[in-house]
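Omission of a single protein chain aside, the complex is shown with its protein chains in their original locations.
Chain IDs A and B follow the sequence of writing; residue 1 opens each chain.
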Amino acid sequence: MQASTELYDVKVVRYFIIAALVWAVAGMFIGVVLAAQLYWPALNFDSEYIQFGRLRPLHTSGVIYGFVVNILMGTSLYIVQRTGKTKLFNHSLAWMVFWGWQLILVLALITLPLGYTTSKEYAELEWPIDILIVIVWVLYAVLFFGTIAKRTVHHIFVANWFFGAFIIVIALIFILNNLALPAYFMKSYSVFAGAQDAIVQWWWGHNAVGFLLTAGIIGMNYYFIPKLAERPIYSYRLSIIHFWGLVGFYTWAGTHHLVYSSVPVWVQNIGIVMSLILWLPSWAGAFNSAMTLLQNKAKLKTDYIMWFFMSAILYYCLATFEGPLLAIRWFNMLAHNTEWIIGHVHSAALGWVGMSGIAVFYYFIPRLWGQNGLWSQKLLKWHFWLAHLGVALYAIALWVAGIGEGYMWLAQQENGSLAYSFVEAMDFKAPWLFVRFFGGACYVLGLLLMVFNLYKTVTVKLEVNQDAK
Amino acid sequence: MTVFWNIWVIGFIIVFLAFMAGVIVKYWRDNHSADENRTIDTFDGIDENDAPPPRILFISYLVAFAISAVFLVLYPGLGNWKGLMGWQQQDDALSSPVTDLEIEMAPLTDKSLMTLASNKVITASGEALFQNHCAACHRSNAQGQKHFPNLIDNEWLYGGSEAEILHSIEKGRHGAMPGWKGVLSDDQITKMAYYIASLQRRNLNAPQVKIDLGKGIFMQHCASCHGDGTIANSQIGAPLLNDAIWLHGGSIEEIKHTIEAGLNNLMPGFDEQLTENEILAVGAYITEQRLMSDAKLAALDPESVKRGEYLINAGDCVACHSSEGGERFAGGLPFKTPFGTVYSTNITPHVSEGIGADSYEDFKAALFEGKGRHGYLYPAMPYTSYQYLTEQDTQDLWSYLQSITAVARQNDKNEMIFPSNIRTGLLGWNLVFMDTEPLSYEAPEHVELTEEELKEWQRGKYWVMGLGHCSECHTPRNIAQALIPEKIFQGNLIDGWNAPDISAKELYQDRWDIESLTDFLHTGHSSKGSAFAGMADVVKNSTSLMTREDIKTISRYLLVGDKHNTIPPETKQLNPTGFTEEAYIDKRFNAYNLYTETCGVCHGEDGKGRDPIAPTLLNNGIIMHSDPFNTIAVTIRGLSPTYLDEERNFMPMTSFQNVLTDTELANLISFVRYYLGDRKEPVTAAQVKAVRKQLEKSGFAGNLHTTPDMYDHKDSSIDID
Partner (left out) sequence: MLSKDFTQSLVILIVATVLVASFSIVVLIVPNLVRTDEIRLRSMAIPLTAVQVAGRDVYISEGCHVCHTQMVRNIDPEVKRDGRANKEADDIYEYPNLWGSKRTGPDLTNLGRKYSDQWQRIHLMNPRQVVPTSLMPAYPWLFEQVLSGDDIEDKMRALQTLGVPYTDSEIDKARLAVKGMTKGEALVQYLQSLGQDTAGDQER
């Protein structure tokens, strides 16, 4: 590892990873606060700054732009160097991207609680910050692709295709979705209205999931899973089918968020068809990763970081099965706007993205700081089970709450009268919202164990090295 | 979509799917060349092997493409193509209703609400509609809430005929009242509020003169809509002001707010949102609920309700369960304890705000064991006393509480500090401090009683220890706020007054007898002085409403005493002499001149009181009381009139807080107690100082002065530890 620090730009990667860790904890902690607010409304404290409506975009932005983008930028810049056998395209550019992105996050942290929002989901930030995002993103693209361009090996490694798709498609959809006419500083109106705006919004919304939370994380895992498993990537050609299937079908799927809405029926149905086909490349990719891990059964038996990756793949399978299922009209009718959707997003976000990220933190951080082992395997084990308990409680609670309320909203008596009032449905799900809060709290508690464990790992160098020996 | 764009859309979808299918087919055909063990390339130590993708993947892909193609032929998806199935998305539903309201209504000939109300099918639809469209304002059982009227109490702002009810739903109603802020002064509005509040029986400490002035203002400004407040006007929705229904809140504060801000009360019309039959169904549901409520009230035994009313007066439930000037039994009185503030609750039969959803068992559990439906009650609720009630009396209380007007006043949130805000902890309190032994009615050993006296004593014990809950104020408490059983009736400090020692020994010493004590409790006035402060409220709301016979039993029990409350044989009775010749020149106090300049002005130079100015001090129970606290406190605080008896409304007593020094007060009080109370032990300046400090700290000191507005300054929000 000592040699590698000279060969490659690693310091900026460390910064990105630390930023990702900080935002993971902060973003998910805010999520737990939100969950608590839904059970104890008094926790809104009658404060305009932390009431649910303003805090929620901070949670989603914090996790997506803080945790995920930081970890993807960090790992992509690391992987692109190592797999291309070259230093970064431009050293200062890397730091501009890092600090530019952190500036954006700080601005988000300030402006969202102050109520500056466009209302567009996962794209709430107002236009001056959007412009900054575009600038930093373009710099990041230049840096990443520039580094690929100056690689000293012939082929482009599979992880870099996924990172490349992540960078390109996010740029495309972000710009189109955020086209807005500024009324004045920090206030703008989307240039699209109503149903047209909704199509653009969900085309963005779903692809943000598809390319940030899926393609990007897949890219990261295509490097770290074989590294950790110390085994080859199972199938190269499956990677190719996986990649083009994902890029091809994912971008169409967004309109399944608009089933039964007032957008044209054909737009909805095309989204449904593509969503169902999307199941196949998703599971194909999961199969490839799982087979890579399973080649090293001996390590899988003892290493909880391997388990985290394996769990992430299984949650990915669950979420990519549940997603197409929810796109089917009958299920969509029941689940649309309910807690089930939140549960679905979180079994993917906590299970797939979160556990992948956790595995990378555990594997990568010690190595970035020149360590080989972890300070405590016991804490790691605790974290693993806490995280699982958390996701399981979360998912189960919101299945019950979501299916329950979805059914109660739609149930009719014999003569077509509604069977339940909205308040009855709300009262039904209340205890399950507590379970969800508890699950989320377990998950964040696990994260704190990880932070402590990694802090000890990095600072207590000597002991660890002796332990490892 | 235009033809161009239609072709465009269909073209690109087909091209895309064909392209993707092509990629899959290409890889499938090439699959035989794959080899799991071949390494294609290596990056940073990661080998890329060339295992074949599973065949099932390719097959699934092609099946998926085939299904998609069929789907897009059968259903919309390809641009303007509608699909062969003729499917439309509004046909989808989770349930499949077999009929609808229109079909169900069609054969019905009698569509009066009374008839429809007995048709379960119609009222079930009406309920669903009501919950969806009406419940956010009128609550799910149509009982209403503050600002939004009760629809099942047979009181209608805009008339209760079926036509009028249906009109209200279809077209809505709009009631407006101008605000008077800026037109009338705050003082005028307050007086008017007193007048309006006085139209209904309630705990109102306002002098008649203010009420009369308020009436004048009311008649001048409000009579055109409200008359004198006792007539309703359903044309404009002006309500009766002399009943117990206060749509916008009935406390003095709320009445004032309504007068100041006016009203703009809108019920939206639903004729655009609901069909005619749906409106009939809603009307039917409301009618059904009203009839159910009527039936429930009719099922109550009127005799039981009447007895319950007597008992609830005896228990003085209203004292705690009404806020200052607030609606009866609607709760909201703060109880400041060392552990935070608890508020009394609404015990009217409102389902969501009161105890309307409780069963008799719930009620009994609260009354006997302190178990509320939402957890253990704080022992500010004297369930430790109420547990001694008989079954019959408990049922009668319950009957009465079900019969009173439901008030929609929301309960306040208690402000208890951790950990006393965790109600489960009260279980421990109950285990430690609650004596669940049944009450013994065996005759006390220390006195001989005739059979009749014993009967009186037993009845009196039931009143005193049970509903009367006298010990709750008159017994000292320990640190956990529990009564100390060994010190029963030995007095306690409450709200800056001493709830006096009423043990048999003290009463005997101070020469209370059955007549004077019965007079005192029944009328608030007696040969031994008058009730004031908290006790005046007790007399007003409770004991004065009981029969003299029952009060006599209470007196009997208190005077005789009980097991822990005996009169030691050596106890001597006090015998005040009044001001003798020696008193005028008594050098020990040197206070007679001071007395004549202060107390004597009202209480007479002889201390025997002046009707209707001031009560007697000679033989006065407070002057004779062993603890001089109240005598000191009254000089520092002053007193407001009690309005217990129009004929004997003593004048307010002014505060001497800023007039007399500790030494002067000590001498004066020692002097008065010596001659008028036969208490020889002098009061020291240090004692006076201590009481004064305590009262100052709690904000009680000197808060009463004889100014025109003195009646408005209540000491309700003042704290004492």
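Going forward, contacts are C-beta pairs under 8 Å (C-beta built on N, C-alpha and C of every residue); 3 or more make two chains touch, one makes a residue touch a chain.
From a predicted model like this one, the values you see are computed outputs, not experimental measurements.
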Contacts of the unshown chain among the visible ones are A, B
Out of A:174, A:287 or A:409, only one touches the absent chain, namely A:409
Among listed residues A:65, A:98 or A:244, the absent chain is touched only by A:244
Contacting the left-out chain: of B:73, B:266, B:417 or B:686, that is B:266
Filtering A:18, A:132, A:333 or A:392 for touch with the omitted chain leaves A:333
Sole touch to the unshown chain from A:208, A:278, A:418 or A:435: residue A:418
Note that chain B touches the chain not displayed via residues 1, 5, 8-9, 12-13, 16, 79, 89-90, 92-95, 97, 132-133, 136-137, 145-148, 264-268, 272-273, 352, 410
Note that chain A touches the chain not displayed via residues 37-39, 41, 44, 46, 48, 51-54, 56-57, 115-121, 145, 148-149, 154-156, 161, 164-165, 168-169, 172, 176, 180-184, 187-201, 203, 205, 240, 244, 247-248, 251-252, 254-255, 257, 260-264, 267, 270-271, 333, 336-338, 341-342, 409-412, 416-418, 422-423, 426-427, 430
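Criterion: only the chains that are shown with their structure count from here on.
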Whole-angstrom distance, CA centroid of chain A to CA centroid of chain B, is 50
Chain A residues touching chain B in their complex are 79, 82-83, 85, 153, 155, 157-158, 223, 226-227, 231-241, 244-245, 248-249, 260, 264-266, 268-270, 273, 276-277, 280, 284, 287, 291, 329-330, 333-334, 407, 410-419, 421-424
Listed in rising order, the residues of chain B that touch chain A in the complex are 1, 9, 13, 16, 20, 23-24, 27, 30-31, 34, 36, 39-41, 43-54, 57, 60-61, 64-65, 68, 71-72, 75-81, 89, 92-95, 97-101, 103-104, 121, 124-125, 128-129, 131-132, 135, 140
